[in-house]
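Here the complex is missing one protein chain, while the rest keep their positions.
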Amino acid sequence: MTNMAEDLKAEAPFAKAGLAPAEGRRRTPGTGTRGSGQRKRSTRERKARTTDTVIYAVLAVLVVALMVPFIWMVSSSLKENNQVLTVPIQWIPSEFVWSNYTDIWTRIPMMGYLQNSLYLAVIITCLQVLTGSLAAYGFSKVRFPGRDVLFLAYIGTIAVPWQAYMVPQYIMMQNLGLTNSFNALILLQAFGAFGVFLMRQYYMTIPDELCEAARIDGLSEYGIWARVILPLSKPALASLALLTFVNTWNDYMGPFIYLTSNRLWTVQLGLRSFVGQFDAEYAMIMTGSVISVIPILVIFLLGQRYFIQGIATSGMKG
Amino acid sequence: MTTKTLPPVAPAASRGNRKQARRNTLIGWTFILPNFLGFLAFTLIPVLAAFALSFMEWTSFTAPKWVGLANFQRMLASDTFWVALRNTVAYALGHVPLTMALALLLAMLLNRKLKGIGFFRVAIFFPYITSLVAVAVVWNMLFSPDSGPINQFLHSIGIAEAPGWTSSSDWAMPAVIITSVWRDMGYYMVLYLAGLQAIPNELYEAAEVDGASAWQRFWNVTIPSLRPTTFFVVVMLTVSSFKVFDLIVVMTNGGPGRSTTVLSQLIYQEGIGEGKFGYSSAISLVLFLIVLTVTVLQFKIQQRRER
Partner (left out) sequence: MKRTTLAAIALAVTAGLGLTGCAGAAGPAEPQGQDGKTRLTVSVWNYEGTPEFKALFDAYEAANPKVDIEPVDILADDYPQKVTTMLAGGDTTDVLTMKNVIDYSRYANNGQLQEINSVVDKVGKDNLAGSDAFDINGKYFAAPYRQDFWLLYYNKDLFKAAGIDDPKDLTWEKYTELAKKLSTEAGGKKVYGTYHHIWRSTVQAIAAAQNHADQNSGDYSFMKDQYNTTLDLQKSGATLDFGTAKSQKTSYRTMFESGQAAMMPMGTWYIAGILQAKKDGKTNVNWGLAPLPQKDSNGEVSTFGSPTAFAVNKNASHSDEAKKFIEWAAGEEGAKAISKIGVVPALQNDAITAEYFKLDGMPTDELSKKAFTPDETALEMPVSDKSAATDKVLNQEHDLIMVGERSVTDGLAEMGKRVKSEVLGQ
């Protein structure tokens, strides 16, 4: 399935950027005479190693700066509620309340909420990726009148804050009998413009010559989409899936407005149920937040493997 | 817009051309349709309904009443609207370039094969998935005027009059911008990471052979090749900056005073908070027009660059 794409890609000219392909010279480091090649490589390796060290150092500092609030979240999840929001901040709990992590499952139906969130996030992500990448092909690789105006309408709606049209939308959904169900949220969020826009921009970076060559080979447009474009856009698909998943998973307002029955609630709603009229149980909220981050981490670690430089050209034989 | 795009099949005679065009339209629409149907029904129509409401008075309980431009007149006369608009623009001007630059920098830094790179990528994405309450509490503590580490650092390097950050009208917005850049850069880094994958290694290798320095490679290969991604990032960043809501609500709730009140907060309060849906729709129409203008401008610039 992917071979086709890679072969085609290999044939694609790279002269676009005005750089000569320099076929012969490019192979030198691998196949040149042994002596000079090795010397070159060792200096290069040393240089690479120092760069790596520097990068590690920079990253380590960054990580600390980025994780501080998360550390506070974890620390708070291990405190009694009236110890969370103290002045000054207490970073290490005076007494570790591990029971928060067992209590939360009985205080609220956490398992059910997790299942609901997962269900919504998976379905919405799948639909968004599928319809988004299809539509993006139409917007980037097929030319037809009215295309650009339609595309601008797509982008335009992203600019309208949801707060502005949520009530008209709700009334419409109510008339369709769709409120208080997962279907309402799926229909609302799966067909957003975000995925179309993201995928279209990525497809623009794929040379049209590839599609052209495939057409000459007799592939239909759908075939080109499925067998040439999709395999080449794995990094974009991964980032779209990841971001859609995270946004759906962390969404609060959408589920709040559309899901009334407690049995349909998502994790984010469940956690907010610890907020009362006059005060809130922040220890429990932080415990739940830590738990709800775990699925995102799994998805991220799976998805980020597609972000490795050179994957797009790994099949290069030239 | 894509001047590079060739028509799918080489054009023949003019009659064939027209037939080809019709075929293309059909094919194009079959690709777009699955998404478009959902988009039309559940997003576009409600959005248009909201725009229509901006010329009406509607409390959501009774039938809407046509009032012409009254909502817009009220808006232009409202001091709070102008304050919120100014704050929103200030936020966008700070948030967009900073987030973009840092996201790109991080993506370049993390776009390599290193041991444990997955861990670092996750770490940079962490701020985006950390509970907003935790973000607000910790950053507010860091920004604390007297005892916060940030001001203590500023004092130590000899700045006597350190800013009051979130408890001062002048510095609350910069504080919010810093926090939001910190929070969002991981998100946009993911997009840039994907964009970087599309640049063929051969381009870099060829540039290296031609003797280009790292900086020249960045400038002549990376930046041009990333242009579609950058367009996407800029548009999404602009849009999300103009719509910023959650972070501000949790961090400063628009205060002190009105110093961090933004347009979407106004839309929310006036609309569903007070039941003035016509007025809130009018504000969102203006917000939409501003963002659309910015987007179309960027679109044109992008097109010109590609020619």
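Note that the chains take the letters A and B in the order they are written out, and that residue 1 is the start of every chain.
Here is the rule we go by: a contact is a pair of C-beta atoms (placed from the backbone, for glycine too) under 8 Å apart; a residue touches a chain by one contact, two chains touch by 3 or more.
The structure presented is a predicted model; accordingly, all values stated were derived computationally and were not measured.
Novice: Of B:Ser168, B:Asn220 or B:Gln298, which one is in contact with the hidden chain?
Specialist: B:Ser168
Novice: Touching the absent chain: which residues on chain B qualify?
Specialist: Missing-chain contacts on chain B: residues 59-62, 78-80, 133, 136-137, 140-141, 143-145, 164, 166-169, 254-258, 261, 269, 272-275.
Novice: For chain A, which residues touch the unseen chain?
Specialist: Interface with the chain not displayed, on the chain A side: 1, 80-87, 89, 107-109, 111-113, 115-116, 118-120, 122-123, 126, 166-167, 170-171, 173-175, 179, 182, 256-257, 260-265, 269-270, 272-282.
Throughout what follows, only the chains that are shown with their structure count from here on.
Novice: With centres defined as the mean C-alpha position, give me the chain A-chain B separation in Å.
Specialist: 16
Novice: Would you pull the chain B residues touching chain A in the complex into a rising list?
Specialist: Listed in rising order, the residues of chain B that touch chain A are 1-2, 4-9, 21, 24-25, 27-32, 34-39, 41-47, 49-50, 53, 60, 109-114, 118, 120-131, 133-135, 137-139, 141-142, 147, 182, 186-187, 190-191, 193-203, 205-207, 209-210, 220-221, 224-225, 228-229, 231-232, 235-236, 239, 242-243, 245, 263-264, 267-268, 271-272, 277, 280-281, 283-284, 287-288, 291-292, 295-296, 299.
Novice: Write out the stretch or stretches of chain A touching chain B in their complex.
Specialist: Interface residues on chain A, with respect to chain B: 14, 17, 19-22, 25-26, 52, 55-56, 58-59, 62-63, 65-70, 72-73, 76, 85, 88-89, 130-132, 134-135, 137-145, 147-148, 150, 152-161, 163-169, 172, 187-188, 190-198, 201-202, 204-208, 211-212, 215, 221, 225, 234-236, 238-239, 242-243, 246, 250, 282, 285-286, 289, 293, 296-297, 300-301, 304-313, 316, 318.
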